Every structure is written in structure tokens, then in C-alpha cells.
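Heads up, one of the protein chains got dropped from this complex, but the rest are sitting where they should.
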Amino acid sequence: MSLLSPATRATLLKDIRLEWRSKDALNSMLFFSLLVVVIFSFSFNPTAEESRVIAPGLIWVAFLFSTVVALNQTWARELRNQALDAYRVSPASPNSLFLAKVLGNLLFVGVLEAVMAPLFVVFYNLRSVGSLWQLLLVAVLGTYALVINGTFFAALSLRTRMREIMLPVILFPISIPAIQSMVEATRVIVTGEGTSRFPIVLLLTYDVVFTTASVALFGLILNAE
Amino acid sequence: MNAISNPAAIAVRGLVKQFGRFAALRGVDAEFAAGKFYVILGDNGAGKTTLLRSLAGLAQPNRGEISIVGQTPRAAARSIGYMAHPSLLYDEFSGLENLRYFAQLYGISSDEPCARAIRSVGLDPALTRPVGQYSQGMRQRMSLARAILHDPSILFLDEPFSNVDVQSTRTMAALLRGMCDADKTIFLVTHQAAVLEGIADEFVWMRAGLIVARTATLTPPQENA
Partner (left out) sequence: MKRAFLILAAVTALLLIYATYQALVVAPTERTMGDVQRIFYYHVPSAWTAGCLFFVNLVASVIYLIRRSSWSDALAASAAEVGVIFCTIVLITGPLWARPVWGIWWTWDMRLTSTLVLWLIYVSYLLLRRFSDSAQTPVLAAVLAIFGALDVPLVYFSIWFFRTQHPQPVMGNGGSLDPRMLHVFLLNLGVFTLFGALLCWARFHIETVRRQLDETRALEALLDDGRTGSSPARSTR
């Protein structure tokens, strides 16, 4: 925690406290995530052997949809009374704000995934050949890939009309290589077939490239007025 | 800039700001001395808000320079306080909780400056009611407290009295005069200039993206043929 700047720490704690105070977004997001899992279970027959094979894809798509809905929420709060202006006018740096939002989103989405993943395992009777640690690594790298660009594009779409639809419109195409990699890596670990090294390296590369790009360009889009 | 006799707190040279097809500022040149109370007037579209936001560092001009106590607006962030018609506060937090957060952005970790700022606008720091439940007058006063908590030397206020009851407006105007007497420089954009007659030092008239006149009293300048 002491590695973070005061502005990042304060903003992250503020967001957590705000979320806890109102619990609006959290509750509806949790319920939405549950609904997604149930709808998938009704649409993709959980008892069929084929479904177990495509389960990694199903899980990540479910995560993706929940993430997008969550990402829209976390910036919306700053807009309601233009509180973002108060941040921008202060000496605190844009990147401190960005880091705080990324960490907050990771936490938020992590909670949602922690709810959805066990449900999938239960509904689809999933078993994994590979270890839980490997799955956890892929989950972290994959979630990070969605959250880093998602947080950036959510901030970018603040300055657009049709804000809520612009986020997935911009995020999904660019995330395609990451999604392919995280699903493939999960599939390999769960079924024990093939190698997961390439997808994991690609995912890691994706994470590094876009973290760099986001950090370099966030100030530009925050202050684009 | 004449630094000898009356050092200009703010200097603006050739400021141009375009929003796509609309030129909000068309080459503004002006100097403003320290410690004075300026009121900026003009019709909608005259460029008042754009000028204020540019001075506060929220809007980037397309051309021209702004100098605030010899620095760019972003570099002078510690010396600047900003307030607008939206409250720039988080509705779910109490007044003190809001100010505590913003204080962190200025590197202030103690509660004392926050409590002092709240008291100075005539509100009670111990009030735990969320800001979202305040009346408009109270909310604007709390927003003012947020703007001054780091003791800035320059204040930018954009329509602070909008939808505020007459009594609160008079209170705030008197507060601002007191701050000005204590050596702060104040820039205020408003449509309700009548309240500020006798309180402001200078009225700055804008039209079509330019400053057309500066008067000491609230009599409109001679119209040009």
C-alpha cells in the first residue's frame, strides 16, 4: 500500500468506501453475474460432454459481459456531480487516478469472478487436470487484460455520446487476441491437452504492451477538453 | 507583463479555443492584478465558462498562453481553487468525508484544514448527513469549502449561485469579499451580477469570444455601432 502515491491510495479507498456505502452497483452486479451463469447454463446444455469442452469459453465470455457492466459503473460516479473536475484541477497526477481505478476495478471484477467461477464449476460439473495455481495465473492475467484496457476505454468513452455502448464497441475488437489466449490457456489447463505456454506468453505480452500504452496516454485523454 | 508596479496574478495572451466548428474564444488578451474581485459577464456563448476553465487548467487552448503567478495553470494547481454549478462532491459522503478525500489530493492528511474550511463557510464539520441530502445553498457552500481547503491564492467560480436561495447567495458573496480582502484573487462567472454590485472590484464584459470592456460598476459598456 505504501508503494502507491497518496492520491492513488486515497482514491482507491474512497471508491471502496463509496461502493460499500451505497452497495447499489455491487448488489446489482452480483445478481447480474449470477443471472449470466444461469442463462448460459440454460442455453448451453450443462450435461452434454461437448459443453464441458467449451466451458472455458463460456466462463470467459460471462466474465467479459460482467466486466463491461462493472467498468461503466466505476467512472459514472465521478461524472454525477462533475467530481472529476475537482480531481483534474488538483495537483494530483492523472496516472494516480488511473492506477486507483484499475486497482478498484480489479477488486470489483475479482469479486464477481469469485462468485461466478464456483457456480460454473457446480452447474457444469467441471474438473480440471491442471492445478488450481495455473488456473489462477491465467485468471489473473486474463482479468487484468480486460480491466486495463477496459478502464482506459471507459475513461475515453466518458467524453462520448452513447457512453455505455461505446465501451464494449471499442473494447471487444481490441481484446480479441487476449480473449483467444485466455480461453485457450484455460482449456489446455483444464483438459491437459496441448501447451499453454504460448497463450500465456501472449497474454503477458498483451498486458505489458497495453499497460504501457495506457499509462503513457491516460493524461492525454483525461484532459482532452 | 509589467512585473514592477502591480504584478499581474494572471496574464492571458492570444487565447483561442475552438470546439469543432465553434470558436468559443477568439484571441483573448488580458491581465488581471492580484488581490482583486473580478466578475465576468456576458450572454450565453460569449466564452465566459471556456475562459474560466482554461484559466483553471481544465480546458487546453488551441492557441495562446496563460500565465498564473508566472506558471502554467497545471503547474499552479496548488494556488488554484475551482468551483462550478455542479457541486463536485460525492453525494454519499458527508461534508467532512468529502473534504478529507480532496485534502489528500493536495497532500493534506490532517482533518483540521477541512474542519476550518467548513466552518468558514458557515457549516458544521460534525454534520454526518450525506451531501446529497443538502439544500442547494448548503451544497454550494460545501463546494466552496472544498475549493478553499488548501488555501489557494486564486479562486475560479463558475455560476456558483445558480439555483441558490437569495440568503445563501448573499452569504457566499460576503464570504468571497472577505477572502478577497484577505488577499485572494477571485474570478466569478455569473448571470446574477446584481448581488455583486459594490462587492466586486471590476466587471469584465465578454461577447463572441472576446473581452469587450472592463468597468468598475455594473453599467453595461457603450455598444459599438
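Order of writing sets the chain letters: A and B. Residues in each chain are counted from 1.
Keep this in mind: contacts are C-beta pairs under 8 Å (C-beta built on N, C-alpha and C of every residue); 3 or more make two chains touch, one makes a residue touch a chain.
These figures come from a predicted structure and were not determined experimentally.
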item	value
Of A:V36, A:V138 or A:M166, the one touching the omitted chain in the full complex	A:M166
Residues from chain A at the interface with the omitted partner, ascending	149, 152, 156-157, 159-162, 166, 169-170, 172-174, 176-178, 180-181, 184, 194, 198-199, 202, 205-206, 209-210, 213, 217, 220-221, 224-225
Residues from chain B at the interface with the omitted partner, ascending	18-23, 26, 43, 45, 62, 207-209, 223-224
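Here, only the chains that are shown with their structure count from here on.
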item	value
Euclidean distance of C-alpha centroids - chain A vs chain B, Å	38
Complex interface listing, chain B residues touching chain A	53, 56-60, 77-78, 80, 82, 84, 86-93, 97, 101-102, 104-107, 109, 146
Touching residues on chain A, where the partner in the complex is chain B	6-7, 9-11, 14, 17-18, 21-22, 77, 80-83, 85-92, 223-225
